[in-house]
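First the structure, which I've put down as structure tokens, then a few questions once you've had a look.
Only a portion of the chains appears, each positioned as in the full assembly.
A and B are the chain letters, set down in written order, and residue numbers restart from 1 in every chain.
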Amino acid sequence: MNKLGHEMHELCKKLFPICRSITGDGLRQSLSILNLNLPNMELYEVPTGTKCFDWEVPEEWNINNAYIIDPTGKKICDFKKSNLHVVGYSHPINKKVSLQELQDNLYSLPDQPDAIPYITSYYKKRWGFCLKHNERKNLQYGDYQVFIDSELKDGSLTYGEIIIPGKTEKEIFLSTYLCHPSMANNELSGPVVTTFLGKWLSERENHYTYRIIFIPETIGSITYLSKNLAEMQKNIIAGFNVSCVGDERAYSYLPSRTGDTLSDRAALHVLKNRYPGYISYSYRDRGSDERQYCSPGVNLPVCSIMRTKYGCYPEYHTSLDDMSLVTPNGLYGGYEAIRQTIETIERNETLRATVPCEPQLGKRGLYPTISSKTSSIQVKDMMNILAYADGNFDMISLAELTGKPLWELTPIIKTLKEEGLLEEVKR
Amino acid sequence: MNKLGHEMHELCKKLFPICRSITGDGLRQSLSILNLNLPNMELYEVPTGTKCFDWEVPEEWNINNAYIIDPTGKKICDFKKSNLHVVGYSHPINKKVSLQELQDNLYSLPDQPDAIPYITSYYKKRWGFCLKHNERKNLQYGDYQVFIDSELKDGSLTYGEIIIPGKTEKEIFLSTYLCHPSMANNELSGPVVTTFLGKWLSERENHYTYRIIFIPETIGSITYLSKNLAEMQKNIIAGFNVSCVGDERAYSYLPSRTGDTLSDRAALHVLKNRYPGYISYSYRDRGSDERQYCSPGVNLPVCSIMRTKYGCYPEYHTSLDDMSLVTPNGLYGGYEAIRQTIETIERNETLRATVPCEPQLGKRGLYPTISSKTSSIQVKDMMNILAYADGNFDMISLAELTGKPLWELTPIIKTLKEEGLLEEVKR
């Protein structure tokens, strides 16, 4: 079995039980665990009340325990059994309420009666519990003791950042989010695959500089952008939002807003050649941090390569999105699709033939010395590269023009560069 | 039933019996009747012999009576019964002719033997009569008395013009023609619908200035252009030739020469969203005053929204194009399609989001405070507008990108502008 896939799966399992939110100790603890794998990660704390464009960093939320005692004295909606039972950012409470008042603060899914839904109320103070609809239907008339041992206070929003320098200041950007409690495909697959991409990138020589961030979704990306926008707009030439990369059902592509950036072209080249059954979404189906990265005032070239997309699988945002959904093979597939796309961009030179006309390949041992009907077919890819390399096409375009994946052309291009017949013109 | 449709139908009926041509008293009388509905219309007279580019204004033609007395003494081709019986611009005549000489001056339609054709000879002096082919077949050998009491003389070409000032000097242009005798869809539907569009525009506050003209076809538009070309090229941002807008069979679109002007984009947006069964023609199917407005040296952004297009219905240019073909519903449909297109252009701002990233809609009461699986779907249109409003797209483009008609986005845009989250960048 796949070693890397198993390592990623183990890391998911370690993170799974922690109760994360957009701020707080669960988020800090999760980042610390990732930090063990990526020692060059730096952690940042942004204080409550910090202005971030149209937003501000909210109060920090922490929770120790929560449950309900029903009229018969039974403990239900026990936070210790599933952290999804509590509405995220619930304020503390400890009081007796009627069934009717309780119902106003319960959330369940009639269409998925055995799933606990994932619900939050970050920006309006509330308390609430989530439970299986089948359980809710059996609640008896009477008084309920509701207990939430949580805290909302001035604190900070935590995020992690790694910069891996390359030969150029131009950057490839990876962003993943870490703010959901116990859910697996959305979200733990994202930060875990990103962690392993960071490890791979840290161990090789890269042409580009890499900026990799682990943030809470929405408020985290907005906070990060508000601190780094000018530099990011100056340097980032491609970027990927890493989310939902752990199940085995599908490969999915969600474009950037304009749909024609280098990120999009590289992602599509890999998907078409390696995973031709992939599902292609529209930017109108967006739903993660590309909403910020591709917004009109930010306009970064960010798209997403996923396994099954958020919102498109039944377990999404419920307790059913658990560690049985995410597999070593699923994680490894998500990792590989993004890794290959990054490698495609690393290799994506723009090439120019150095001599007018075809070069004499025969004298270099690169062309059959006997000329027959089929001579040129044997060296067709080499001849095609030389025929199209006019300094206007990058290798992705050249690969698509010649109908071959870029990685099959790479060794030929290496040879031709060594022979002085091709040169890189710019990037 | 539809009040406006009935008013338009009544006006058609009043105009129907008048014998119009490209000059003369029938045209003047018709314009006077429209003037009652549009008091701000100005009438112009352009003298015979006035040079208009490659053309000149012809002699004025008027007619009082015409008929033929057959060998048995019976009156046929009686102008009093149908003004289509006389070839337009026939010179006066009163003489006895043989059946053979008469035949050389008769026009009928073998394929439509019960229709009187509409025939003119504006630029070569002739006399002639039009009749049903079934009637013609029964003409007996013998002498015929032909009588046409008409006059050709130095006079003038008459046209009407209304300018309705708006907030900007930039203009939307409406042109309709008035030069055919008793025919209903082509032509009375055009000037009548245009009159009611003029009334509607006179009673509201407009962003654009409106230039509306009632002219004889071809020579009228050439004459008008020769007097106003520079100003029109400077100000007109969109225009429509209004013709054949009174029957109930179809909606039709004939593009401008280039096919990509603001007029075309607005017309297609309305037709696709409101009248999806519309027929799309090519500019090669043109046949009315867009031939002048879109000509290489003029190059105005003029297209046509019609009901059944001229030349594409069997009654066209015959006595069968009468008031049974044009209906209150037909006229109202033609009026509405053009009115909505004008309104679409009036509302067609170019928008830019004012803050980087998504704004925090929740604190403005514009976003659900509980975040669940379906939160973002409830505000999808609002989120899409903010996501695409980068200052490069006008609202028609934005509507087409988001898959919604512009008029459904208008109230959302109003809200976002009031919140300071969107701004208009130019027009």
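One rule holds for everything that comes next: a contact is a pair of C-beta atoms (placed from the backbone, for glycine too) under 8 Å apart; a residue touches a chain by one contact, two chains touch by 3 or more.
Bear in mind that the values here come from a model prediction, so they are computed numbers and not experimental data.
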| item | value |
| --- | --- |
| Size of the entire homomeric complex in copies, 2 being in place | 3 |
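Please note the rule applied: only the chains that are shown with their structure count from here on.
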| item | value |
| --- | --- |
| For chain A paired with chain B, centre-to-centre distance based on mean C-alpha positions, whole Å | 56 |
| Chain B-facing residues of chain A, complex | 53-55, 107, 117-124, 126, 218, 221-222, 225-226, 229, 257, 283-284, 286-287, 291-292, 294-299, 311, 316-317 |
| Interface residues, chain B side, partner chain A - complex | 352-353, 355-360, 362-363, 369-373, 376, 383-384, 386-391, 402-403, 421 |
